[in-house]
Each structure stands twice: as structure tokens, then as C-alpha cells.
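What follows is one structure encoded as C-alpha cells, with my remarks underneath.
Heads up, one of the protein chains got dropped from this complex, but the rest are sitting where they should.
The block that comes next holds chain A.
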């Protein structure tokens, strides 16, 4: 613990997250799940008076689909806060979203073993 002097630096986040949300209640997590992909709707202009966080989302999402978790990560904001901002943009029609891409289906163990055996016979 450093004692605060003129030189002691303060590193906590300068703008607290409850100010960014404006004290509004947070949307439920299932509205925009962590893996939901979002991107900017075409031919949109940023809402008037958009804050720096919204502008950052705008910039991030302009180039293609990003997951909600990634947006939060790039903004350095808690996911719930990013989700609120994304929900706002979504409701204003600025964002498109789609469900996370389905995961590759797991191949059954027998097939994997066959491949392994085949590879071993090729190499060995």
C-alpha cells in the first residue's frame, strides 16, 4: 500500500461503470448472450450525442461480426454494461445480431481412433 503523495498514482477506472449505464437497470443476460454475434447495420449514422463507449462499439462493430464478450473485452467494460449499450443500439436498429455459430460436431471416439491408427500406420 503506497501512501498518497503527489507522486502516488491512482489507477482505478476513472469513469465508474454505473455512470456509463446512467444508473439504469441492466438487461437480462439471455437477451444478448455472451457468444451472440453483433455487427453494425448497413448505412447507419451514430446516434446524436453518443458517448465515447457507444462510439467505440460503433468502430468495433463496423468491420464485421464480433461476439458480445469480445466487444466488452475491447471496451474494457463489464459484460453487463457493454450488453446494456449494445441493447440500446439494437433497439434503435443500429445493430444486427445472430446466434453464435454452431460448434463443430464431436466425432465419435471410434472414428478418432481409426484416424489415429491410420496416421500411426502412415508415420510409423
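A few points about this structure:
Convention: contacts are C-beta pairs under 8 Å (C-beta built on N, C-alpha and C of every residue); 3 or more make two chains touch, one makes a residue touch a chain; residues count from 1.
Here is the rule we go by: contacts and distances are computed from a predicted model.
One subunit of the complex is not drawn; among "SpoVR family protein", "ABC transporter permease", "histidine kinase" or "Transglutaminase", its UniProt record names it "histidine kinase". Annotation for chain A: contacts to the undisplayed chain at residues 1-23, 25-29, 34, 37, 39, 41-43, 46, 49-52, 55-56, 58-60, 62-66, 69-70, 72, 74, 77-82, 90-91, 93, 96-99, 101-102.
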